[in-house]
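Report on the following structure.
Apart from one protein chain that is not included, each protein chain of the complex appears where it belongs.
Up next is chain A:
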Amino acid sequence: MGGAQRNARKQKQKQTQAAKAVAAARGTSNDRAKVIVGVIVVVVLAAAVVGGVLYQKNKANQRAEATIAPKHVAAANYPVRVDNGTVLAGKEDAKITVDLYEDFLCPVCGQFEKRDGDKIQQQLNAGTVKFRYHIIDLLNDRSNPPGYSQAAGNAALCAAEGGKFPDYHLSLYDAQPQEGGRGYDNVQLGGLGKALGMGDAFTNCVNSGKYSGQVQQQYDAASSNPALQQDTGQGGKAFGTPTVAVNGKTLNWSDPNWLDNLVKTGTAG
């Protein structure tokens, strides 16, 4: 009996030792699995961060290398000049003057140009309407990096000085950058001027930011003018782009016939 008991105890001890070894073995293999999982988690997250940043950099670099394609309006036979920080386009004897407030980054301004650009050119050529472009930098901080609105506004005024405003204006809207994306820098804005046949005076004007201050002033003046505030559609009133005004009164440009009606009646109604 005694011997059997001792044997049993020995047996039990052996088993315990075996169990301990197993436990130890399991501990290490579990650690290894944990390390593997940890490495996977870290690698996947690091790849996400690095990949995201590189992807965005790459997209921005592509935009930086892009050139703005020159576009031409159908024969413009009306004078254009810079007038006190605005661009005044149209024949002197035109009876109606329309004030346009726009920002080259503003998507709705792009849609407006697409829809009504040709009609506006027709009226300018016909000599019925003068257009005063208030080019403002409302969305100056909405490009990445910020500053496109102002740079584009400055360049457009430079183009007015250089005699190519209608083409320049059309080209910028035709190749309009997205909000939140990279805009065009002065090199690209200067390149468009060259492609449209302007010389060093234009390039210098762009690079020196000759009209940047006036673009900003136009924005300050417009946004603080109570007559230019419009319903936002959500109960509030605010200034936004595009805004169309005649004789200091805003006009509902979302009606596609606004210009025809204006020419017919001669007033903002």
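Everything below uses one rule, namely that a contact is a pair of C-beta atoms (placed from the backbone, for glycine too) under 8 Å apart; a residue touches a chain by one contact, two chains touch by 3 or more; residues count from 1.
In the analysis below, contacts and distances are computed from a predicted model.
Visitor: The complex has one chain missing from view, so what does its UniProt entry call it, picking from "Putative DNA-binding protein", "Methylamine utilisation protein MauE domain-containing protein", "4Fe-4S ferredoxin" or "Innermembrane translocator"?
Guide: Missing chain, UniProt protein name: "Methylamine utilisation protein MauE domain-containing protein".
Visitor: Considering the complete complex, identify which of A:N7, A:S29, A:N61 or A:N204 is in touch with the unshown chain.
Guide: Selected residue, touching the omitted chain: A:S29.
Visitor: Tell me which of A:V53, A:V187 or A:A201 is the one touching the absent chain.
Guide: Checking the options A:V53, A:V187 or A:A201, the one contacting the hidden chain is A:V53.
Visitor: Could you list which residues of chain A touch the chain missing from the display?
Guide: The missing chain touches chain A at positions 15-16, 18-20, 22-23, 25-27, 29-30, 33, 36-38, 40-41, 44-45, 47-49, 51-53, 55-57, 59, 141-142, 144-146, 178-181, 232, 234-236, 238.
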